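A single protein chain has been omitted; all remaining protein chains appear in their positions.
Here the chain labels run A and B in written order, and each chain numbers its own residues starting at 1.
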Amino acid sequence: MRNSIAIVLILVFGIFLFQTFGHYQTKTSLNKTALYYNTNTPDEVGAANVVTAIVVTYRGLDTLGEVTVLFLTAMIVGYILRQGGREKPKKNNTSEILITAANILIPGSIILGVYVFINGHLTPGGGFQGGAIIGTAISLMILADPLGTIQKAVLHLTESISGFFYVMIGLAGILWAGGFLDNRILSLGTLGDLFSAGAIPIIYSLIGLKVGTEISSILAYINETGNNTSKS
Amino acid sequence: METFKLIMLSTLALVMIISAVMAVLSKEMPLAILASGAISLLASIFFLVLASPDVAMTEAAIGAGLTTFLFFIILRKTDQNKNENEK
Partner (left out) sequence: MSLTIDKVALMLGIILMLIGLWGGFTQRNLLKIILSFGIFDTGLNILIVALGYLPGRTAPIIDGTVVTAANLASTAIDPVPQALVLTAIVIGFGTTALMLAYALKLNQHKKSLDINQFNDLKW
């Protein structure tokens, strides 16, 4: 009964989707918004990566909202799972290969993550990709040493400082340039240099640190939660 | 070149649809989680052929790396709960 209703609903949704996209013609020229972004990005923003320019400056307020949503997620996961208490550590029997490989790969992964978010305005990459790579380095740390604890005070301090300075740079844009999160507070430089595109490297580095530490704190809380079911 | 890309993408699309059906219908959880990780990895290749390297990097790091790892940690903790309860 429940399965047949589900199949009927999905067929209706499928027919609706095929009707919407059935007459799709492959595009041959850009529409007006994309044309504006593609012609004016090297002059106005100075970044070589147009997607970075859109995410950080043209649509910077949406990125602020996304960073807020991630912050709320990390906070709620920490709050819910903290009430379970700590897990009692059992015997540690990870293999030697994993521990040796982790000792080499974890610093390399963190350096790769930092490289990706510093060069976000020149090559494909940016804050979110670099933060995810730092998150995978921390997950390797959790796998290699299940008994160890991760210092959450450092993670929370880094995250709070990054978020605070991100909003401060946005407000500095109101005082010294066009509007909120404008990147012309620093000079635009020449296209293709490391220190070009104004404040975009600084903004993306702060976003990368914030996203990386949030993902790491989510993983650390899920790993260390215990079994204590208290009535709260 | 265009027909080569088309054949490759059609094969990848077929593999992704089969993995999706396998992930929904299988009875063992590790197989379903690995199938969803494979879907994210093949979607990352799709994004690269569709000329979006930023999206491909993000999907590979988050979809194929972090989400699969998160599912396996939660699976281990819920299995520990179940075994502790049945003793």
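One rule holds for everything that comes next: a residue touches a chain if its C-beta (ideal position, glycine included) is under 8 Å from a C-beta of that chain, and two chains touch if they have at least 3 such contacts.
Just so it is clear, the model here is predicted, and its values are computed rather than measured.
Participant: May I ask which residue of A:30, A:98, A:111 or A:194 touches the chain that does not appear here?
Facilitator: With A:30, A:98, A:111 or A:194 as choices, the missing chain is touched by A:30.
Participant: Which candidate, A:114, A:140 or A:191, sits in contact with the chain we can't see?
Facilitator: Residue touching the chain left out of view: A:191.
Participant: I need the residue numbers on chain A that touch the omitted chain, in ascending order.
Facilitator: Considering the whole complex, chain A reaches the absent chain at 2-3, 6-7, 9-10, 13-14, 17-18, 21, 24, 26-31, 33-35, 37-39, 41-42, 48-51, 54-55, 59, 62-63, 66, 69-70, 73, 76-77, 80-81, 84, 123-124, 126, 128, 132, 191-192, 211, 215, 218, 222, 225, 227, 229.
Participant: Could I get the residues of chain B that touch the absent chain, sorted low to high?
Facilitator: Residues 5-6, 9-10, 13, 16-17, 20-21, 23-24, 29, 32-33, 36, 39-40, 43, 46-47, 49-55, 58-59, 62-63, 66-67, 70-71, 74-75, 77-78, 81-82, 85 of chain B touch the chain absent from view.
In this text, only the chains that are shown with their structure count from here on.
Participant: Which whole number of Å gives the spacing of the CA centres of chain A and chain B?
Facilitator: Taking the average C-alpha coordinate of chain A and of chain B, the gap between them is 20 Å.
Participant: For chain B, which residues are in contact with chain A within the complex?
Facilitator: 53-54, 57-58, 61-62, 65-66, 69-70, 73-74, 77, 81, 84
Participant: State the interface residues of chain A toward chain B in the complex, per the touch definition above.
Facilitator: These residues of chain A touch chain B: 49, 51-52, 116, 124-126, 128-129, 132-133, 135-136, 139, 142, 215, 219, 222-223, 225, 227.
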